[in-house]
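Missing here: one protein chain of the complex. Every other protein chain is in place.
A and B are the chain letters, set down in written order, and residue numbers restart from 1 in every chain.
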Amino acid sequence: MTRFMKWLGVVVVIFIAAPLVIVVPMSFSTARSLQFPPPGYGLGYYQAYFSDPSWLIPTWNSIIIATATTVLTMLLVVPATFALVRHQFRGRSIADLMMLMPLAVPSIVMAVGYYSYFGAMGIVHTHIGVVLAHTALAVPIAFLVLSANLKGFDRTLERAAMSLGASPTKTFIHVTLPILRPGLIISALFAFIHSFDETVVSIFISGRNAETLPRKMFDSIRQEADPVIAVISTLLFALVLLGLVGPRLVAALRNRRPRVQAA
Amino acid sequence: MTGLSNMTERKNLWPWLLLTPLAVFLVVFFVVPLIDVAVMSFTEPRLTFANYERALTGTLYQKVFINTFLTAGFVTLCCLLVGYPLAYLMSVSSQRTAMLILLLVTMSFWTSFLVRTYAWMVLLGTNGPLVWLFQAVGITNPPQLLFTRFSSTLAMVHILAPYMIMNIYSVMRKIDPVLVRSAESLGARGGSLLRHVYLPLTAPGIANGCVLVFVICLGFYVTPVLLGSPREQMIAGLIGTQLDEFLAFGMGSALAMVLLVFTMVILTIYHRHFGLDKLWG
């Protein structure tokens, strides 16, 4: 049984890895369309991506929108998280639950709502509209990450600082923030990625002036399966790899440094 | 005495002050749009219950709802069948192997839905690697894979499996090897080891993973639209068509509300038993 489970596990590893691996060779293909094995290899589609405004503008839009979403999300979520984690008050558990609601409602439902509501406000197809929608949807994720960090926070350090005469503000700036920094960064990163990846709401509300990369990709896959998508997929994939392996690599190199010096 | 109570009073104002900006924001940009959907479902094109009547009794809509539930159930089951062995493999492998597999799963998790959907389009296409493989082993007339129920289901399982794997792995790695060994020494082997040791201990992870996968799958838009055929539409795709093709906001909203209610019922049941914050935690 256990051996069988192991082999099944290996098959699953292949199943998970194959789609991630396949887009890489496709992105270097010279074929006009999806063709395997590629008839030749080249950088043609990379060149096409980096020179075509119809791909670069959505990429840029996505970066701007995700950045603005991150800033807005953090401005709203950080104080609220402090309130919810550190203070006891009536209605706290309900407030806790409400924070998670945007994650519980299916995206397509929100897409219907934003399409009509922002339409009435005249902000569909604008950066502002997409940022507002993405912020509402990113709140739960940023909150979950940050509150987990804050719950594990050792408050004796703050008390120690205060007992040594530091004002609450000073304590916050010199003790609380530095310790929370990794949590804040990860929380902000999650908000950024959530906005950058968000597809369904963007499809409906990011129009001509604020078209995001996922919307452009969706349209392109639906309409013509343009091989440039393989390029973007490879680039996004490389970013994820870098984000996951990078920190570990840096840590490993740091640990190794003394030994390298010794040698 | 009075001073102290004053302090508590003041202290109690703080959380509200800190919460207000977010609360106002969520009301204006989350709750109101959601209410708008609810209102539209009764008022578009005129004050009526007809949208609901149609959404719940029309043959097309019933069919799509049933299909959505069956697909979500099937995808959840597949994710479990795929995720459990992998989580098991990770928990019994060396730390290094487990790390590598975890890295792979996390990578898949963080790679955009669209990229993974596109990858399946590449893999399953008429000129794709799978057909090429078929031909290499002598199958000259391979079956149509793309734009079928098979292709969209497969891609959804692939996209949602990481949720399941991570949930199960997080409980499985906490299983004490001593417990497993002592169970084995008492004669538990194979199936009975799985049934009496692993399943009960990993049940919370399974429940978490299943609810999460099922709920996400219920509202899945991108993959069924891109990889499926109109015969096996899911509800989110149909809502999209209502808006984009027919401009039927009322009907689209009614369908969205029905989807929302189903989702909320499932999540409420989960919340009663486990607490909603555990689901994504």
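Everything below uses one rule, namely that contacts are C-beta pairs under 8 Å (C-beta built on N, C-alpha and C of every residue); 3 or more make two chains touch, one makes a residue touch a chain.
Assume contacts and distances are computed from a predicted model.
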{"item": "From \"ABC transporter substrate-binding protein\", \"Carbon monoxide dehydrogenase\", \"Alpha-D-ribose 1-methylphosphonate 5-phosphate C-P lyase\" or \"Ferritin-like domain-containing protein\", the hidden chain's UniProt protein name", "value": "\"ABC transporter substrate-binding protein\""}
{"item": "Full-complex contact with the absent chain, from A:Phe28, A:Tyr49, A:Tyr117 or A:Phe192", "value": "A:Tyr117"}
{"item": "Contact with the hidden chain (one of A:Ser51, A:Thr169 or A:Gln223)", "value": "A:Gln223"}
{"item": "Options B:Leu26, B:Leu123 or B:Leu146, residue touching the unrepresented chain", "value": "B:Leu146"}
{"item": "Contact partner of the left-out chain, one of B:Thr48, B:Ser93, B:Thr106 or B:Ser170", "value": "B:Thr48"}
{"item": "Where the missing chain touches chain B, by residue", "value": "28, 32, 36, 39-40, 43-48, 50-51, 54, 58-60, 63-64, 125-127, 144, 146-147, 229-231, 233, 238, 241-251"}
{"item": "Missing-chain contacts mapped onto chain A", "value": "32-35, 117, 119-129, 207-208, 222-225"}
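Throughout what follows, only the chains that are shown with their structure count from here on.
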{"item": "Centre-to-centre distance between chain B and chain A (centres being mean Cα positions), rounded to whole Å", "value": "17"}
{"item": "Interface residues, chain A side, partner chain B - complex", "value": "1-2, 5-6, 8-10, 12-13, 15-20, 22-23, 26, 33-37, 75-77, 79-80, 82-84, 86-87, 89, 92, 95-118, 132-133, 135-136, 139-141, 144, 148, 193, 197, 199-200, 203-204, 214, 217-218, 221-222, 225, 229-230, 232-233, 236-237, 240-241, 243-245"}
{"item": "Residues on chain B engaged by chain A in the complex (per definition of touch)", "value": "11-12, 14-19, 21-23, 25-26, 29-30, 32-34, 36-37, 40, 82-86, 88-90, 92, 101, 103-108, 110-123, 125, 127-129, 132, 158, 161-162, 189-191, 193-194, 215, 218-219, 221-222, 225-226, 235-236, 239-240, 243, 249, 252-253, 256-257, 259-260, 263-264, 267, 271, 276-277, 280-281"}
